[in-house]
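I have placed the structure first, in the form of structure tokens, so that the comments after it can refer back to it.
All protein chains but one are shown in place.
We just call them A and B in the order they show up, numbering each chain from 1.
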Amino acid sequence: MSKFGFTINKPRVIDYDLADKRVLNYVLKNEPSFNLCIFCGSCTATCSAGNFTDFNIRKLKMFIRRGLVEEIGTEADKCMLCGKCFLVCPRGVNNRNIVLKVREALTKIESHEL
Amino acid sequence: MNKKVVVIGGGITGMEASVQLSALGYSVTILEKEGQLGGHLKDWTVLFPNLRKGNEIVSFLEHGLELQEVNIIYNSKINEIKKINKHYEIILDKQKSITADAILVATGFDLFDAHRKEEFGYGIYENVITSYDLEKIFAQKGEIKTPSGIKPKRIGFIHCVGSRDEKVNNHYCSNVCCVTGVKQAMELKTLIPDAEIFNFYMDMRMFDTHFEELYLESQKKYGINFIRGRLSEANETIDKRIVIKVEDTLTSRPLKMTVDMMVLLVGMEPSKGTKEIANLLNLKMRESGFLKPEDDHTMSNVSNMAGVFFAGTCSGPMSIKYTFTDARAAVTKINCFLKEYELQNRILVN
Partner (left out) sequence: MNYSHFVLPFTIGLIVLLAYMLVRFGVWIYKLDSDDKQRILKNIFSIKSLQAIKEIFTESLLHRNIFKTNKVLGYMHMSLAFGWLLLIIGGHIQTWIFYDRLSNPIYIPIFFEYFVHNKAGMLFGEVLTFTMDLILLFILTGVALAYFKRFYSKLFGMKKTTNLKLGDKFALASLWLIFPLRLLAESTAASLHNTGGFLTQNFGNFISGLIPVSFFEPVFWWAYSISLGVFFLSLPFSRYMHIPTELLLIALRKWGVKSKETFDAFADVELHACSRCGICIDPCQMSSTGISKKTPASYFLKSVRDKETNSYDALNCLMCGRCEDKCPVGITTTNQRLAQRINLANERQGDFSYLKDLNYQIKTDVVYFAGCMSHLTPGITRSMIKIFRKAKVNYWFMDEDGSACCGRPQKLAGNLEAMKQLMDFNKKRIVESGAKTIVTSCPICYKVFSEDYKLEIEVLHHTQYLNRLVEQKLLPVQADSKKVVYHDPCELGRGAGIYDEPRKLLTHVATLVATKHEKQDSLCCGGSLGNLEIEAANRSLIAKDVVDELSKPNPDVIATACPLCKKTFIKVSSVQVLDIAELIAMSIPEKNEKSGERKKITVLQEELV
């Protein structure tokens, strides 16, 4: 009887000590402009994919920064690479390449290369 | 004979520095490109943080000019500035020239041209205006109406237009837009009590004394709303209202809002005049185009040219309070230089 009362699917607290930084580090290494994001949300607001589905690229980036890799699932696959997010970004973050690098990192994790 | 100081620019900085220099016994000439003094201040009706009337400051500055003798050359255009030994010779159009023992550059700022953010629709959608346009609407007194002529029920303020934006090559913060947005929101709410007012921001930078209090007051007394999300683009509805598209980053969802009027809080850029004078005098500029002092801590008004000083918003965005302070600080530097005090020979030891 170690658990009782209720169970939760996700941990309530982001335990940063357990953060999975593999995707973060891979993206930072291959697309350093990821460092420049201030999470203003312009990218999400303008997103072409966001017109059709609940894709939120800012949130995706934030989850990667927080090491919540398990929670990002297939989010990065929704991006159409149209490039609007770069055109509105006040920091010049190369979001399209971030998406490509996130996909790469996830593939590498699946094949135990990361 | 009195030493001569030429002040380039007759805004707040130029007016205040001139009278202070005159009081110290210098012969002062202001070169003003327009037909009157006061710079941008004359376009601003009410000022933060205490909602004082703008023209009170103008009267204060003009009172100085009544007390102290200052030559003013209006509608002047500088063609060339020559350095001859320790003096400068400033050649104006019509072949007139003035000599100066010291020059104070007080050429100020230009407002960001909001047309450059095409996706925000300024100049394309009728009911998109800038904070500057809104001041002019305030100045007209009477009932507040949108450019389409209706009484606005919902108004959106957009922060950081032309500031902190890599896309227009302005990477810096303009310091005064956040508080201006709060101030203008409060004024609008006073004039249209049933209006809903929203401020769309990236960060609220209420850094100066009493700014935070104003922010608090805008929420407490006026019920101004704040949404953390930067505008990506705006659209126009068929009845000329404006659709704001942001991400509400605090709920992590895209948000659309239709407003009757959208106000762009435009930032400061180095003025055209600042760039011209910098080129004439070979002054160092920062990447942003604002003038660069010899040292960021200890030489804030000192240019790379001996005898040339600068003050006010030609060196970076600042509020009226700091503009006054900076003008006076420059005066002590100029005085130090002209009197050849040993103080001015201090250097930084690494």
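To be clear about the criterion, a residue touches a chain if its C-beta (ideal position, glycine included) is under 8 Å from a C-beta of that chain, and two chains touch if they have at least 3 such contacts.
Just so you know, these numbers come straight off a predicted model, no measurement behind them.
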item	value
Residue among A:27, A:40, A:57 or A:76 that touches the chain left out of view	A:76
Residues in chain A touching the chain absent from view	30, 33, 46, 48-49, 51-53, 74, 76-84, 86-89, 92-94, 96-97, 100, 103-104, 106-107
Hidden partner interface residues of chain B, rising order	116, 118-119, 121, 124-125, 166-169, 233-236, 238-239
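The rule is short, and it goes like this: only the chains that are shown with their structure count from here on.
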item	value
Touching residues (chain side chain B, partner chain A) in the complex	119, 160, 164-167, 202-203, 228-233, 245-249, 252-255
Chain B-facing residues of chain A, complex	38-47, 50, 54, 56, 58-59, 87-92
